[in-house]
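One protein chain is absent from this view; the other protein chains keep their places.
Here is subunit A:
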Amino acid sequence: MIRFDNVSKVYPKQTRPALRDVSLEVEKGEFVFLVGSSGSGKSTFLRLVLREERCSHGQVHVLGKDLARLSNWKVPQMRRQLGTVFQDFRLLPNKTVAENVAFAQEVIGKSRGEIRKSVPQVLDLVGLGGKEDRMPGELSGGEQQRVAIARAFVNRPKLLIADEPTGNLDPQTSVGIMKLLDRINRTGTTVIMATHDQNIVDQMRKRVIELEKGRLVRDQARGVYGYQH
């Protein structure tokens, strides 16, 4: 699903690399936590997977494709197989819940019949059935994040990337979001989630990858947030 071979990333005009010599593999259907303090390289890792950035050294393979050799015009096709969720939801404030989800299908040219079928389905899945016509501003933070997850999942991606999806939510709501991500993971979708939330990582007991100053310092199956000796 994802393979990093000796990947380094140096941003222009910066001497310290954001990632140094990272090698790892994520298999299909895995649930992976990406942890590390701010500036440890988590975001850079995700940006490389999304091909928002290209790596400076090494090779990044996503969905079996070498991203360095993927030409620019093929990137959209690749991204259609990825879903993305952010800490700040990134919903369109002037569109309803259903329209926000439908937007992700409209802009890749899905037919209206298809959209009419899949949007209610995915909203039911995330537990927002009956709130199709609400505006994002009328929803709680947790509900907004569910809309964002619905939007990321409506095109049935093979890989879901979540960048601190519970960062703006209270612990109770976070648990609900994690249950949802877990359910999505059980449908066979690979999930990779960057987080600072210690409780969640400790509870879920999934694979944990820890970065520190750009280096891979821990890759632990059924791991916890902090070091355990």
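For the reader, a short list of remarks on this structure follows.
Going forward, a contact is a pair of C-beta atoms (placed from the backbone, for glycine too) under 8 Å apart; a residue touches a chain by one contact, two chains touch by 3 or more; residues count from 1.
In this text, contacts and distances are computed from a predicted model.
Name of the non-displayed chain as stated in its UniProt record, restricted to "Cell division protein FtsX", "Branched-chain amino acid ABC transporter permease", "Monovalent cation/H+ antiporter subunit D" or "Cytochrome bc1 complex cytochrome b subunit": "Cell division protein FtsX".
Residue A:78 is the one among A:24, A:78, A:135 or A:224 that touches the chain not shown.
Set against the missing chain, the residues A:104, A:126 or A:201 yield one that touches it, A:104. Against the chain not displayed here, subunit A makes contact via residues 50, 72-73, 76-84, 90, 92, 103-104, 106-109, 112, 151-152, 155.
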